[in-house]
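Structure record follows, encoded as structure tokens.
What you see is the complex with one protein chain gone and the rest in place.
Letters A, B and C mark the chains in the order given here, with residues in each chain numbered from 1 onward.
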Amino acid sequence: MHIGLIGLGRMGGNMRARLREHDIEVTGFDQNPAVTDAASVADLVATIPTPRIVWVMVPAGAITDSVIAELGEHLEAGDLIIEGGNSRFTEDLRHAEELSAKGIEYIDAGVSGGIWGHENGYGLMVGGKTEQVERAMPVFDALRPEGPRDEGFVHAGEVGAGHYAKMVHNGIEYALMQAYAEGYELLDKREDIIKDVPGTFKAWQRGTVVRSWLLELLVRALEQDPEFEKIAGYVEDSGEGRWTIEEALASAVPVPTISASIFARFVSRQDQSPAMKAVAALRQQFGGHGVKDAG
Amino acid sequence: MHIGLIGLGRMGGNMRARLREHDIEVTGFDQNPAVTDAASVADLVATIPTPRIVWVMVPAGAITDSVIAELGEHLEAGDLIIEGGNSRFTEDLRHAEELSAKGIEYIDAGVSGGIWGHENGYGLMVGGKTEQVERAMPVFDALRPEGPRDEGFVHAGEVGAGHYAKMVHNGIEYALMQAYAEGYELLDKREDIIKDVPGTFKAWQRGTVVRSWLLELLVRALEQDPEFEKIAGYVEDSGEGRWTIEEALASAVPVPTISASIFARFVSRQDQSPAMKAVAALRQQFGGHGVKDAG
Amino acid sequence: MHIGLIGLGRMGGNMRARLREHDIEVTGFDQNPAVTDAASVADLVATIPTPRIVWVMVPAGAITDSVIAELGEHLEAGDLIIEGGNSRFTEDLRHAEELSAKGIEYIDAGVSGGIWGHENGYGLMVGGKTEQVERAMPVFDALRPEGPRDEGFVHAGEVGAGHYAKMVHNGIEYALMQAYAEGYELLDKREDIIKDVPGTFKAWQRGTVVRSWLLELLVRALEQDPEFEKIAGYVEDSGEGRWTIEEALASAVPVPTISASIFARFVSRQDQSPAMKAVAALRQQFGGHGVKDAG
Partner (left out) sequence: MHIGLIGLGRMGGNMRARLREHDIEVTGFDQNPAVTDAASVADLVATIPTPRIVWVMVPAGAITDSVIAELGEHLEAGDLIIEGGNSRFTEDLRHAEELSAKGIEYIDAGVSGGIWGHENGYGLMVGGKTEQVERAMPVFDALRPEGPRDEGFVHAGEVGAGHYAKMVHNGIEYALMQAYAEGYELLDKREDIIKDVPGTFKAWQRGTVVRSWLLELLVRALEQDPEFEKIAGYVEDSGEGRWTIEEALASAVPVPTISASIFARFVSRQDQSPAMKAVAALRQQFGGHGVKDAG
């Protein structure tokens, strides 16, 4: 099998490597001439055999939109686009509809695994028509981890289902990270009691209820920097966490831990919290409590 | 009526003034010679008529314990101590039991109103025997706000009920403050939309569902410092908020807004959050996401 | 002044009454023939003097859209629509733009006060051009509560600002209600300590830090049904609360108490929580803990 792959950044570049290691021929395109195989999207389309499969792995939003639009101009009826970026599932419905007018097929694929995916394989959640998913199965099989297919891959539903599942996956991920982080702070705060915080996390790796891959990564991080001296308590968030909460609101699903995780990240990025200025001001007003100067 | 009052700080000093303005004779004692009326607790006890009423208004914990112990040595059977500080209600049960061995009566009184109480009167929640509460009613009537007695005073139950009610009052207070503060940040953040944040809060003072005394204080604070430039987003908390959550845990009562309010204060006092360092470290581990240097 | 008013339900009907009591002539239209003054929107437009002012007070969403569209066909350049319903502020931008093509002016007005507004006046937050707001001031003055104008009315910014402010107002309102509710449960749960829960709330009405209009309403509710025996713990939510959280997400503003309030409502409406089924299943899996039969 020979496919096209657009976007050769941290994720796409690793995926090309893994695909090739699993005997999928890949022609990649990227704006960066140092990594690209094709001179242009048109060139990529001309290179791969028909009916074509092109995997799109570029930043969600405007860039994904423009890449899909450009592909729509070059591909033909019967070709297949697999959108593997972090798009919102509602975007997939739009993309699929636009492409279907030209007879171009569409699958959305949520991809998990980060920089470890090259080595471990990527967890895949896909949405689309059964026949298209089956057609692309050699690609999915090359990308997914070793082991039974259904432990690293799911055909979750029609178009959009892959990214919906990936969105929920990321919402869970946020809350899992926050859970370990709260535990870390509880251990770290009582250095009078816990003499070996990294060792405690390390010991949780086997036999305990909390063992997980994220725990292993936390152990790894603590081995590299046992008191997190080189790292600031400042955390970005990407769209999926926010979308998860928006979908929860739309479906009336209570998500207290997922939302707490996002809010903790928001606070982490604030130098001064306007809300807490207001609380401090209120305390001063009614109680005559001192406040800390902003200075 | 002539009572003793121990503790003449921000609260006690104002209460003495209000009591005197309402024709209650007060002999006050404080460590601070500049404000005290009596030379010592013993002197205070000797000065006031029997059966005595002594109001204790000192910091909760060890100081309240020692003042009550000292009073226990000087008072006689039939005398009455009213503990008006911010004690935990479980302390009241202990105090009352110890004093009852000597025949000394005990009432716990939760007092709300802050520095405005002198002028507006204090909201009072008391616990104790009915005959003792009735005996002290002239004191409560002098301290409580104008208007119907039951709109500023409650005999909530036996000993401990006053401080339990005050504890819950303060838990609610924390969450109310946080609610307005979140609203403030939402208005403040969109200066492209809301051109007059202080004016918006001011306009909520009449007719709206959110009108309250705390809102009036927020309006006052914004009049003094419209962008909270002189105030840091750093907020202390006193014991009542934490006790409220502990009692909620003991009674299996979900208190998501009260706990969120306390946690927001904890975070506001952190220079660097250990938890968020851990989250940043995790993101870096799995995604290769950049982190902000602790530097 | 003589204006049109479309929508004579619980809010609009009361507003017509208050306007008339304050010497504003009102021609109202409603689908309900029992309450309408005009036979149709066209009839209403024909009845009121030019340049016209028409207040729209119908359910947000599709109905508001269709009423504004219909008005757009009948009004003329220089006429003014005041949209007083619970629209999302983003809708206002769309409405204003569509109408401006015809020279029709637009103000958005957030209205607070519920069924009490007729008697107490309505808190008003408006967005729009200064000259239009001034033109409609007699209407705002009639609707707003007695007292200084700026304590019950704010011109918060351009079109959209009124509904943005109202949205935040409602977000705060949700969290305030939840705060009192958590306090209620904490008092209610310890009937061994608190012998008079309604009396405790009643006593908070004067002098305390937590006094507010919502507190007064809670006292009123407890007077009518002291143990809430006739009321289920089932709470609807309208759009504003959810929008507040969506805006908070868009602006990276942490809103832990507002979101907790919404989630508590979601849970209150669930017969069985899918999430808690999953937690129960997990406990059973690892601990052999018994589960409660769904039956």
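What we mean here is this: a residue touches a chain if its C-beta (ideal position, glycine included) is under 8 Å from a C-beta of that chain, and two chains touch if they have at least 3 such contacts.
Quick caveat: nothing in here was measured; it's all calculated off a predicted structure.
*Asks:* May I ask you to name the displayed chains that the omitted chain touches in the full complex?
*Replies:* Counting the whole assembly, the omitted chain is in touch with A, B, C.
*Asks:* Considering the complete complex, identify which of A:H2, A:K102, A:K189 or A:K230 is in touch with the unshown chain.
*Replies:* Within the whole complex, the residue contacting the unshown chain is A:K189.
*Asks:* What is the set of chain C residues that contact the non-displayed chain in the whole complex?
*Replies:* 10, 114-116, 177-178, 180-182, 184-185, 188-189, 214, 217-218, 220-222, 225, 228-236, 256, 264-265, 267-268, 270, 272-289, 291-295
*Asks:* Just the residue numbers, please: which parts of chain A touch the chain that's not shown?
*Replies:* Touch set of chain A with respect to the missing chain: 89, 112-114, 117, 120-125, 127, 144-147, 150-158, 160-161, 164-165, 168-173, 175-176, 178-180, 182-183, 185-187, 189-190, 193-196, 199-200, 202-215, 244, 247-248, 251, 253-258, 260-261, 263-264.
*Asks:* Applying the definition given at the start, please give the residues of chain B touching the unseen chain.
*Replies:* These residues touch the chain not displayed: 209, 242, 245-246, 249-250, 252-256, 259-260, 262-264, 266-267, 269, 273, 275, 286.
Note that in this section only the chains that are shown with their structure count from here on.
*Asks:* Can you name the chain whose C-alpha mean lies closest to the mean of all the C-alpha atoms?
*Replies:* Chain closest to the assembly's C-alpha mean: C.
*Asks:* How big is the gap, in whole Å, between where the Cα atoms of chain A centre and where those of chain B centre?
*Replies:* Taking the average C-alpha coordinate of chain A and of chain B, the gap between them is 46 Å.
*Asks:* Take the average of all CA coordinates in chain A, do the same for chain C, and state the distance between these two points in whole angstrom.
*Replies:* Centre-to-centre distance between chain A and chain C: 37 Å.
*Asks:* What is the distance, in whole Å, between the centres of chain B and chain C, each centre taken as the mean of its C-alpha atoms?
*Replies:* 32
*Asks:* Could you pull out the residues of chain B that touch at least 2 other chains?
*Replies:* Within chain B, residues 114, 178, 180, 182, 185, 189, 214, 256, 264 contact more than one other chain.
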